[in-house]
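Shown here: the complex without one of its protein chains, the others still in place.
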Amino acid sequence: MMKETLVPQLGIVTDVRVDTPDVKTFRVNAVNGGKCFEHMPGQCAMLSIPGVGEAMFSITSSPTNAEYMEFSIKKCGCLTNWLHQMDVGQMITVRGPYGNAFPVEEDLKGQDLLFIAGGIGLAPLRSVINYVRAKRENYGKVRIVYGARSKEDLVDYPEIVNEWCQEAGMEVFLTIDQPQEGWEGHVGFVPNYVTELGFDPQGRVLVCGPPVMIKFTTQALMDMGFEKTQIYTTMELRMKCGVGKCGRCNIGDQYVCKDGPVFRFDKLGELPAEY
Amino acid sequence: MMKKIKARALSLLSDGTVKRVLGWETGETAWDWSPALFETEKEMDSFVYGVYAGANLSKYCLKMGKMDGKTLVILKPCDTLSFRQLLHEHRLERDAFYIIGAGCTGMQDENSLLMKCAACKSKNFAVYDEIIDTEEAKQPTGTKNRMEDVEKLEQMTAEERFAFWQGELSRCIRCNACRNVCPACSCIKCVFDNPSSGVQSKAPVTDFEENMFHIIRAYHVAGRCTDCGECSRVCPQHIPLHLLNRKFIKDMNELYGEYQAGRSDDERTPLTSYTMEDAEPGIVHERGRG
Partner (left out) sequence: MRTFSAEKLESLISSMTLPVYAPVEEGNTVIYAPYEAGKKLRLDKVGTDKTPKEVLFPQWETLMHFRMEGKTIELTEEERAKEDYVLFGVRACDMQAIRVLDKVFLSDPVDTYYAARREHGIIVGLACDQPGKNCFCKNFDIDPAQPDTDLVLWPAGDTYYCEAYTDKGRALMDGWDTEEADENAVAEIKENIAKKYDALPFAHLNLTGFDGEHLMEKFESPQWKKLSMACLGCGTCTFSCPTCQCYDIRDYDTGHGIQRYRCWDSCMYSDFTLMAHGTNRPTQLEKYRQRFMHKLVYFPSRNEGMYSCVGCGRCIEKCPMNLNIVKVIKALGEGEKE
């Protein structure tokens, strides 16, 4: 019998890390060890707890991680509330990988890369960042601008501080929305911070975060002279099938689950703004 | 009558009394009129009123009520019951509307008199600012006994009745047209659309569930349903849903005295007021044996 994509495989949660008050990162393995499947940075997977629901999540870990996959998940609905109560050893269902990926082996190769993330928007970009770190020789300078509501809301802060910030050829700029005790870094919204920092309009930019942040950040980038063809983002819409059939993530003639979630900004501009 | 209504609507629109007119517009054929909102005199060119204005516009008033300025709405006698019931439930503000009560000579679809008109309840207007009608429109249209089909169902054995409803409801495609058109279904979020309700569903997982959707809906509108008949008119599978509501109305009339939802504001509503003369709960069990 042909394999049915709607039928998931079983996975097992092998580690749970509390990242922020409402974000946890789950390590998932296949039941018999190893990864459930291979993916490319930016691709997604459908995770489910039968009886609770199934939803699309971006795969946070880099494909260069040979042992496991990770998902950083924000608690914001019925399924994610349930997922947040999981302990190590809990089985879940996993299917994928779905969607396209950031063009790490094509358009991004050899380029200086600017990553701009807001809140949980770091999740899909983390996969790319760690992929680039693993294949450092293929890419130019890496700069990361990351903002969140507060210090506690910066997802995966230890990895950022202990690894990303220490690496040669990588610069990390962090910001939080409101001043906070014990925070000596920048305070302010991401788009404003991007403008303050000012970037030379070359290389490629990867943006992910809340829609309003993406909107103003892109504007800031264009004001600096970036072209739409240099900017990529990744989108999220309601999805049920993951393979362009159930219909709900359809925008214009594109299906976000299949043709996206990664879109270059010039392509996005050709679509109705229903996202 | 249409000329008079159109002229009056145009004058109220042009003198600024109302900001928009909720009525009907012509379609592609002689009979496929649709409810429409007219905001300019120019748009009023396609305004129509007549025998194909069957849709009850009361429910659209929920949307219009949130807009700035007055809306002129054309209501037929039975539509005014729905409107008044919504006023009674504080879902509409009277001041937000200018109501033209439009005389009705019986509404039709392409082929015949609508089911609701075949057993016309009344030609009285329950609420209006002015009435535009004719002598002909004051005469009753359909003379069919409204409860005739309910009586037929009552005469069946419980098994026959169950088989009847099973057959009818099995065709339901769960399109929700009955619910969405129903002026009594005015919940902002229907329990069947609420993911937290535990009964949210778009498909019958079991036959039992399918029956439940319609029966729960009938219970929920009992005492508030004006018997406008829109549920049966819109059903794409021609399920006679109005019979469920009429059964409730018949029972309430028999148990608590004759009542018409939406007729007036000061009447006691049979299911929300208690009197010593009310039937004992046991009667339900008795009547259920068929």
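Chains here go by letter, A and B, matching the order in which they are written, and residues are numbered from 1 within each.
Here is the rule we go by: a residue touches a chain if its C-beta (ideal position, glycine included) is under 8 Å from a C-beta of that chain, and two chains touch if they have at least 3 such contacts.
Because the structure is a prediction, the values reported are computed rather than measured.
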item: Chains shown that the absent chain touches, full complex; value: A, B
item: Selected residue (touches chain absent from view) among A:T14, A:N65 or A:Q90; value: A:Q90
item: Omitted-chain contact residue, chosen from B:A177, B:V191, B:M212 or B:L271; value: B:A177
item: Interface with the unshown chain - residue positions in chain B; value: 27-29, 32-37, 55, 60, 167-168, 171, 173-177, 179-181, 193, 195, 200-205, 230, 233-234, 236-239
item: Hidden partner interface residues of chain A, rising order; value: 1-8, 10, 50-54, 76-77, 80, 87, 89-93, 236-238, 240-241, 243-253, 270, 272, 274-275
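In this text, only the chains that are shown with their structure count from here on.
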item: Whole-Å gap between the CA centroids of chain A and chain B; value: 50
